[in-house]
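Structure first, commentary second.
The other protein chains are all here in position, but one chain of the complex has been omitted.
Our next item is chain A:
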Amino acid sequence: MKWVEVIVSFILTLSFLSFPSCGFQSDELLVDDEEFGLEGAPQHRSPEPIPTRSPPVTSPTRKRHSDLDSDSKIQFSLDHAFGDSDFSPAGTFSARLKTWSHGGQNLLESDDFYRIRLPSNVLSPPGRDFIISSVKARCLPRESLDEHFVIHMEGVNVLAVNYGSPGSCPYPRNLKLPAKWSFSSHTVLKNSEQAPRAPVFTEEILGGENAEGEVVQPAERSFWAKYWMYLIPLGLIVMNAVTQAMNMPEEQATGQVPAQGQPSAGAVQRGPSSAVRRR
């Protein structure tokens, strides 16, 4: 039974601060759509953005949240359930403290669902209903119990949470007990993206003469690419001529002078060859 205390403080401006506690610290800026790992957690993926203590970056889409009280730390409770058992508190989200002491091993053996829930409203939990998410228990164990949250938010409302292992979890899932019975969490907050607007061409034409002018000219194609259709027949003709020219001296060397003395090379060639065949 090992205990890891994870402190994740959760601020509405999506700034993310945490406090040193119990031997490790993580104080990070939560950048939209970026993932971060807590220290001590195994790094499964290619280099993650390194947590730094920097002021919250607000992008235009997130501005409307920043007018809310940016200093208040919101905590909400995270409950979990083993298989069909009832939900029991797993800690508040600002300081997650949980273990799989009860039933964890049984759950892994039966590969049942490990379920979590959180309130749908951060300010007045539980809101209208709990947001529930679940994962097959055998997806979680790696070195320790690795979990990955993507929390979809809209203002103070939590819409949905994608909960699962940080990597892949293909079927069949084999029973594997973790080395440490503790959780290491990765959390990502997501807001809604702006949809791209339909292109409006009239504006571009009015204001964008330059853009029109900067149209990239198609790269100059090579000589061969441009004129291959002329070059191939030319080459054939040349080759034909060369072979004929090579044949002619040869035939003349054999001493067979055309009887009629026709000037045409073709006739010259045909005459003797048919004679040869007739023999």
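Operating definition for what follows: a contact is a pair of C-beta atoms (placed from the backbone, for glycine too) under 8 Å apart; a residue touches a chain by one contact, two chains touch by 3 or more; residues count from 1.
Definition applied: contacts and distances are computed from a predicted model.
Visitor: What is the protein name, per UniProt, of the chain that does not appear here: "Iron-sulfur cluster assembly protein", "Alkylglycerone-phosphate synthase", "Ribosome biogenesis protein BOP1 homolog" or "ER membrane protein complex subunit 1"?
Guide: "ER membrane protein complex subunit 1"
Visitor: Using the touch definition from the top, which of A:Ala198, A:Met229 or A:Met246 touches the missing chain?
Guide: Selected residue, touching the omitted chain: A:Ala198.
Visitor: Have a look at A:Leu78, A:Leu108 or A:Cys139 and name the one touching the chain we're not showing.
Guide: Selected residue, touching the omitted chain: A:Cys139.
Visitor: So that we can see where the missing chain sits, which residues of chain A does it touch?
Guide: Contact residues on chain A toward the absent chain are 84, 113, 115, 120-121, 127-136, 139, 148, 150, 152, 154-155, 157-160, 162-171, 190, 192-201, 215-216, 218.
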